[in-house]
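For this depiction, one protein chain was excluded, whereas all remaining protein chains were kept in their positions.
Chain IDs A and B follow the sequence of writing; residue 1 opens each chain.
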Amino acid sequence: MAIEQDEIEKIAELARIRIDADHIGDVTRRITDILHMVDQLQAADTRDVEPMANPLDATQPLRADEVTESNRREAFQAIAPAVENGLYLVPKVIE
Amino acid sequence: MHQISVAQLAKGLRDKQFSSTELTRHFLDRIASLDSRYNSYITVSESAAMAAAEAADRQLAAGDAAALTGIPIAHKDIFCTDGLRTSCGSRMLDNFVPPYDATVIQRFKRDGAVLLGKTNMDEFAMGSSNESSFYGPATNPWDRERVPGGSSGGSAAAVAARLAPAATGTDTGGSIRQPAAFCGITGLKPTYGRVSRLGMIAFASSLDQAGPMARSAQDCALLLNTMAGHDPLDSTSAAVATEDYTAALDNSLEGLRIGLPREYFGEGLDAATGAAVDAALKELTAQGARLVEISLPHSHLTVPAYYVIAPAEASTNLSRFDGVRYGHRCEDPVDLHDLYTRTREEGFGDEVKRRILVGTYALSAGYYDAYYKKAQQVRRLIKQDFLDCFEQVDVIAGPTTPGPAFRLGEKSDDPIAMYLEDVYTLAVNLAGLPGMSVPAGFVRGTPVGLQLIGRHFDESRLLNIAHRYQQVTDWHVQEPPEIAEGAA
Partner (left out) sequence: MQWETVIGLEVHLQLATRSKIFSGSPTTFGAEPNTQASAVDLAMPGMLPVLNEQAVRYAVMFGLGIGAEIGKRSIFDRKNYFYPDLPKGYQISQFQDPIVGRGRFEVQLEDGSTREIGITRAHLEEDAGKSLHEDFHGMSGIDLNRAGTPLLEIVTEPDLRSAAEAVAYLKALHSLVTYLGISDGNMAEGSMRCDINISLRPSGSEAYGTRAEIKNVNSFRFVEKAIRHEVERQADILEDGGTVAQETRLYDADLDETRPMRSKEVANDYRYFPEPDLLPVVIADDYIEAIRESLPELPTDKRHRFMEQYGLSAYDANVLSDTRPLADYFEAVVAGCGDAKIAANWVQVELLGQLNRNELDIEHSPVSADALGGLIVRILDNSISGKIAKQVFEAMWQGEGSADEVIEAKGLKQVSDSGALETMVDEVIANNSAQVEQYLAADEARRKKLVGFFVGQVMKLSKGQANPQMVNELLAKKLV
């Protein structure tokens, strides 16, 4: 499947990755190649085949409703780029 | 001390031939003097390693040593280590020092192992050559012009260069087996869910699996004893009982049925590599195994299915790297959008970005059915192929890779050529099976591997076959020439 440059721009926006104008053509080409390779899938006959999300036919284990975590804010925020008053700081959020 | 196996080191420590402090010092010195050639470590944990070695010596003296007490181990830099930088080979996590240990790391600590350092890897484990590492590629100790394989290339190079007695790796599409093959060591990717993924930085959640990388099957078994087991904090961890993986090592191969998938010996396989694999199979038949030709009819769809599923999962697993709570953050973001897009532009390398984009595309509205759903259906067909074959055979064998290690830079500009390097290893991950690479000889001076694929949770049998093979061959004990010379 061919992919247009503006589609790559849309995808990059969804993925929140900035791509330089200089690179976008190159990125588009390479992704087109990959999608082309991947398109071999379309030839497969998958009628009535249940998609497989996980390699084992296991089911979800359930955890007892118990509090097992204690406050480790100091350790976690010691590695944070920007914190104040116990809050993570980000550029202003507009709703 | 760097020339002997983990099993022998454990015996030496117990017999007081040397202390863990001496052993650890020895490896740290080797790393300091030799690793500039191989770039196999990203971070060396010198002071903590020495402290752990001293503690291990006290335990040994007290006579309450565990299986790996005092043995230095290198860990792929994908396992979070409390207080020790865990980069995942990425600029994004160049400054990331986790305040917690991965379950795998906890288990090695519990069993007394000494953490030597963190090994080089392709960025976020995405690659087959180690060239996508932010820290530069590790090199192949057999030929430094060549790649060590990837993504666990640093672990493979470190073990091959005798800069660690053994190491851990992770394998999402061949990332343990392919570098093990390229570097002439033994590597095991266990059944999906056999080893906890908690604290192991996720690439593709339904494919990722950690395993041991060592010189011999016996050492892999020792490490797997430590690594394997149910983890209630990983929902996908298997609640299947573990076993002593060394127990069956010496079992006879008499009557063993080995399946040879037609599709793994055809076009694309380097002739000399194929010959090495054939020779290895002969050794196994000499021990009573029987070869059975089989077919995995959906093999041609493995690479396309994998390159939808892995990037799709990766694209969202990597969304958490947003510059807010840890890791890289761009300078002076003007707004929230700028914070996200610039942090991620700067923090991720080209291959990672490419896979995020492919995965985002495959999951996006209008393409989900054609790509993601289709790939998941094909995945089931691929798994079914294996289950059908395991009705007739006990184990499947073939080459680990299409050929020996390629040159640095040879494929780094051609993603698809790079992806095809994993053509024989990807299916094992899609099906969740255990797979192993065993040194099987040399092609033009560099190693190649024999791949063994087992039924779910049949690691013991793979280790058994590999061990029996290693009893009658010496590929796995050979050292890269410059290492052997250095030792002499």
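Observations on the model:
Heads up, the rule we're going with is that contacts are C-beta pairs under 8 Å (C-beta built on N, C-alpha and C of every residue); 3 or more make two chains touch, one makes a residue touch a chain.
Just so you know, these numbers come straight off a predicted model, no measurement behind them.
Annotation: of B:V114, B:L363 or B:I453, B:L363 touches the absent chain (contact as defined above).
Of the listed residues B:R30, B:R197 or B:R215, the one in contact with the hidden chain in the full complex is B:R197. Considering B:A32, B:L233, B:A247 or B:L387, the position touching the chain not shown turns out to be B:L233 (whole complex).
In the complete complex, the hidden chain is touched by one of B:L34, B:A157, B:A312 or B:L408, namely B:A312. Between the chain not shown and the residues B:K282, B:R320, B:R407 or B:R444, the one that touches is B:R320. For subunit A, the list of residues touching the undisplayed chain reads 14, 16, 53-54, 58-69, 71-73, 76-77, 82, 84-95.
In the full complex, subunit B touches the hidden chain at residues 79-80, 86, 88, 93, 96, 98-100, 102, 197-202, 204-206, 232-236, 312-313, 316, 319-320, 322, 324-326, 336, 340, 360, 363-365, 368, 372.
Here, only the chains that are shown with their structure count from here on.
Averaged C-alpha coordinates give centres for subunit A and subunit B that are 23 Å from one another. Within the complex formed with subunit B, the subunit A residues making contact are 1, 3, 7-8, 11-12, 14-20, 27, 30-31, 33-35, 37-42, 44, 46, 49-56, 58, 60-61, 63, 72, 75-76, 78-82, 88, 90-94.
Interface residues of subunit B, counted against subunit A in their complex, comprise 95-99, 192-193, 206-207, 232, 235-236, 238-239, 298, 300-301, 303-305, 307-308, 315, 319, 322-327, 329, 333-342, 344-345, 348, 353-354, 356-358, 360-362, 364, 370-371, 373-381, 383, 415-416, 419, 429-433, 456.
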